[in-house]
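Could you have a look at this structure, given as structure tokens, before my questions?
Of the protein chains in this complex, all but one are displayed in their positions.
Let's turn to chain A:
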């Protein structure tokens, strides 16, 4: 499998990519249609508003409760998993995680890996890492397989190939697999099924993500519809699960509301086709299942987000994708525009902790702050509030100690002085009056350019008379009475 071209290298910066995406009518249409339908599906999945709100509140409390005892839970999880025969590994960085995964594969002399859908493995760019070491790592989720075949990255966390339509997939299968062209989705899926079935059978190692890790029982829970997750975690002799450290919940029963929130928010399904609870490798008397199961727990910036009580809420995320489905910005520019693993609202609040805010300085402002993301989030992450916080972090003095990694990237001395001046003007009445007098009289001298504002708007020109003037004159004429 050839190397993926990191999307970030195609066009630099969010702004450039956004402009490009906005001119692509096909792309805009694909997203518009898909997001409209996902929004309807979610709405239909929660017909009772009281139940929905109660469940969201519970989801929030369960996740926040789990985070409030996270280190203990991780230790409990490790202990239980170990008792069950699962090997637990810890990684602070994606490099460490990749090394661990590679080490496990090498110990088995493995050369072929099949991968179920896993956003953490995207964070790790695991496919590229393994490919460079001669190991083929094949995506087995249909959507992921399609984007991998086209050397792309996923554009949505639940529907990785949502930016493509059937015609585009047909062409891709024709070009890359030599299959006859067809726009029949069923036939396209059957091509994927045939191609991947052989891979499931031959793979030495299966990799998966984890939706919830249950400390009480030492269980990894995965939701999926296709069966590729079950194949990847069951058919090969080794299963490696990779997950962020925030995915642990205390008790088995906690997954009841969380799975319900996840599947209904993501695709509007009451439940996914498969909910897979894995609690250990094959036992001596069993006839199938992997001989080895490993769990890699990854930090990659999560402890940084955790350190800040407000930003910690980011770690509540159960990766349902609802925030992007409802985001007016995401719908128009698509997932690739963000240039990062996690697009849309969740990406904007989580990427700064992974990559650093200076890598994505435009992200916090690529939002209308309409609040839709926060309103739909099943675990009630106050995304708009966190975006505002990141906007503040963005303009903090970089000389000062930073609370969010890479803060201060948008700090501008000029802007700082302008605001100081503005403050002075507005807190000294005499100064304010003389400024107003001058601004109205010399209005012709107002600057014609005002930064990005005048890219799409005409420049503001002060009125001939200020409102104060007009009001005073009016009151004079009416003997001090408002008419």
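Observations on the structure shown:
As a working rule, a residue touches a chain if its C-beta (ideal position, glycine included) is under 8 Å from a C-beta of that chain, and two chains touch if they have at least 3 such contacts; residues count from 1.
Operating definition for what follows: contacts and distances are computed from a predicted model.
The subunit not displayed here is recorded in UniProt as "LUD domain-containing protein", chosen from "CoA-transferase", "Pyridine nucleotide-disulfide oxidoreductase", "LUD domain-containing protein" or "FtsP/CotA-like multicopper oxidase with cupredoxin domain". Between the chain not shown and the residues A:22, A:39, A:70 or A:395, the one that touches is A:70. If you put the hidden chain back, the residue from A:101, A:267 or A:387 that touches it is A:267. The chain not shown here is touched by just one of A:112, A:151, A:303 or A:440, and that residue is A:303.
When the omitted chain is restored, the residue from A:23, A:186, A:414 or A:458 that touches it is A:186.
Annotation for chain A: contacts to the undisplayed chain at residues 30, 33-34, 37-38, 48, 51, 54-55, 58, 61-62, 64-65, 68-72, 74-75, 84, 90-92, 96, 140-143, 146, 159-162, 164-166, 169, 185-186, 188-190, 192-193, 196-197, 200-201, 216-217, 219, 225-228, 230-231, 234-235, 237, 245, 250-254, 256-257, 259-260, 267, 270-283, 285-289, 297, 299, 303, 306-307, 312.
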